[in-house]
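Note that this complex is displayed minus one protein chain, with the remaining chains in position.
As written, the chains take the letters A and B, and residue 1 is the first residue of each chain.
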Amino acid sequence: MLSDHVDGLALVDHHVHGAVKGPLDRTGFEQLITESDRPVPPWMSTFDSQLGLAIRRYCAPLLGLPAHASADDYLAARAHADVNSLFLRAAGVSDYLVDTGYLGDAVTGVDELAKLSGSRAHEVVRLEAELEYVSTQESDVAAVPDALVRRLEERTGGAIGLKSIVAYRYGFDFDPAEPSSADVLTALDRWYSSGAGRVADPVLLRWLLWTGARRGLPLQLHVGFGDTELQLHRADPALLTEWLRLVEPLGTQVVLLHCYPFHRNAAYLAHVFPHVHLDLGLTTMYVGARAAAVLAEGLELAPFAKLLYSSDAWGPAELHFLGAALWRRAVSSVLDGFVAQGDWSADDAVRVATLWGRENAVRLYGLDQR
Amino acid sequence: MLSDHVDGLALVDHHVHGAVKGPLDRTGFEQLITESDRPVPPWMSTFDSQLGLAIRRYCAPLLGLPAHASADDYLAARAHADVNSLFLRAAGVSDYLVDTGYLGDAVTGVDELAKLSGSRAHEVVRLEAELEYVSTQESDVAAVPDALVRRLEERTGGAIGLKSIVAYRYGFDFDPAEPSSADVLTALDRWYSSGAGRVADPVLLRWLLWTGARRGLPLQLHVGFGDTELQLHRADPALLTEWLRLVEPLGTQVVLLHCYPFHRNAAYLAHVFPHVHLDLGLTTMYVGARAAAVLAEGLELAPFAKLLYSSDAWGPAELHFLGAALWRRAVSSVLDGFVAQGDWSADDAVRVATLWGRENAVRLYGLDQR
Partner (left out) sequence: MLSDHVDGLALVDHHVHGAVKGPLDRTGFEQLITESDRPVPPWMSTFDSQLGLAIRRYCAPLLGLPAHASADDYLAARAHADVNSLFLRAAGVSDYLVDTGYLGDAVTGVDELAKLSGSRAHEVVRLEAELEYVSTQESDVAAVPDALVRRLEERTGGAIGLKSIVAYRYGFDFDPAEPSSADVLTALDRWYSSGAGRVADPVLLRWLLWTGARRGLPLQLHVGFGDTELQLHRADPALLTEWLRLVEPLGTQVVLLHCYPFHRNAAYLAHVFPHVHLDLGLTTMYVGARAAAVLAEGLELAPFAKLLYSSDAWGPAELHFLGAALWRRAVSSVLDGFVAQGDWSADDAVRVATLWGRENAVRLYGLDQR
């Protein structure tokens, strides 16, 4: 049976972050189950969302509570459980690919995540964070380009991929061409003069993208919805088309992450460009009861060899588990539906679920050679 | 049972217009069940649409006809019925929030709507109409800004909200910053020189938006599809992101109306911005048999405390009824589905339907203090 196979599949969570280290009160927990960075208004609760209901439905039983337990009961039980180990192990993930570039000190590192989960963990290096680090070490602007290359060489020695958040910092409507050295130096000068810090200059961001693409490792891009910082229409992956054409000869594989509500556009890009792949990670988790409906849309144009699984979890380990649990449920539901309506064979359904949840990532990231 | 609860729920229709006063012949009726302002071509009928079939299905029985009665039979029966009172009362709406700014003379006013329906009715003031009115009263351009503020003070004394149709008049791709007094005067000068009338100048439209936002009342914006006048891609609410950030400190609540086919984008904005709310009003009515599918998409990212019900009905009172009837059917279907697939509890389904159809609007508009 398909759902038995999918439930037993050792997933590769190819884009994830650490789990939060300490306890969380209600305010702290509610703030971590929304993409908003604003305080939750007093007249609402973030539990009143698809993600909130999914936590009460799928996580509560792991804490010994009935499904749909109240938020208060849930948080009370959570406070007395070893939640990180519990949920990380329940996720059924063989390999976590960990983006360490977002508030890394607040959450478990790569090694700690491996230890808590009993899984393998590999690092994904965030490009913007590396340039920001270089700026704190190198006072001579002219030396930054070489310093960045050296830094990426060091950092990617053991890493498995790179990540860009240009969608957050600017948008995909940047000039797709590689910037000249002169343009980069001018932009670095401007950045240093304003005190460096957070990189948001489009010249620097696309220089980072090009520099990253030249490393050869798979390059992950945050696409579509996310936190309050972005402008959604500028995170449409279709805007990347010309840049994708320009980097195609480098041979680097590009991975579009999450993609909602542009997942059909992302699937189109994966359809026409051999080097483009996609997941619906963060999306699957946030849409909860609607995960099957959304995954099905991604399955319209995407070649089955291009689909990946991720949770994009950051913070409460419930999210590391829930990403996997909702993906398993949704994929089984969608593919079972295709079989039931007579369009797919049961064998194809098993095969495609396995590609999506595991085998495509093993191939793309060379996990069998680690 | 969920559908019993939803069917009995006294809805707040938080964005609606008046009902047409006199009889309607076939041509007149057909022209009011489409968003097109063009004459209906002789080779088609607007009854051949989801809305047309929904009228024949759900309105015909109230006139004593079988469901799916022909359009001719329907119109013949309609001519002999007291349709306004019949359909307005059948809608099960406790409070109508009435936008009086669109061809207000052709339809019932706020008080008459209250009388016909037996419900409470409150006024929503349309910003563009107020500036256009001021221009007919004030010949001195320099005096217009103060006159507008005074006019809005008068008009909003008893009103419950404000409305903007910048989506129709220009699009959301305007400069988000509040215009300077000098810029406003220049634009007013230009407008007066060309004879005033319909406001379409982007400086004036955003000045109206800012002036409206400073009043403190909930501010409704038409979003997404509507009549022939707009350019759909410029009515994408994601284009409002920077403006939403800029007005957030004012504390004014912003309501995105209808939103199709950008309802996922609207739901994202309601997810990340505390002051943003949405409905799928006009959408629900026009997509008819597809209403459940579309509402479900809106339920992916929207916090449940941010969802509102509206019909956006204008003209035939069938629409005031149908908005409510289709919403009830669709919400029951979607939430029952979530319960049936094991994702939501039945209690949560009842609670969320109540928030959506009534309680969120009561809180947002302070209806319990009226």
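Quick note on the criterion: a contact is a pair of C-beta atoms (placed from the backbone, for glycine too) under 8 Å apart; a residue touches a chain by one contact, two chains touch by 3 or more.
In this text the structure is predicted, and so the values were computed from the model without any measurement.
Participant: Which is it among A:W207, A:Y268 or A:Y286 that touches the chain not included here?
Facilitator: Per the contact definition at the top, the residue touching the missing chain is A:Y268.
Participant: Pick from A:Y102, A:Y133, A:Y192 or A:F338: which residue touches the chain that isn't shown?
Facilitator: Touching the chain that is not displayed is residue A:F338.
Participant: May I ask which residue of B:G18, B:G92 or B:G288 touches the chain that does not appear here?
Facilitator: The single option touching the absent chain is B:G288.
Participant: Sort through B:L232, B:L246 or B:V362 and give me the one touching the missing partner chain.
Facilitator: Of the candidates B:L232, B:L246 or B:V362, B:L232 is in touch with the missing chain.
Participant: In the complete complex, the non-displayed chain touches which residues of chain B?
Facilitator: Missing-chain contacts on chain B: residues 34-41, 43-46, 48-50, 53-54, 57, 67-68, 225, 227-228, 231-233, 260-261, 286-290, 293-294, 333.
Participant: Of the residues in chain A, which ones touch the absent chain?
Facilitator: 236, 238-239, 241-242, 264-265, 268-269, 271-274, 296-297, 299-306, 338, 341-345, 347-348, 352, 355, 363
Operating definition for what follows: only the chains that are shown with their structure count from here on.
Participant: Report the inter-centroid distance (CA atoms only) between chain A and chain B in whole Å.
Facilitator: Averaging C-alpha atoms per chain gives centres 37 Å apart.
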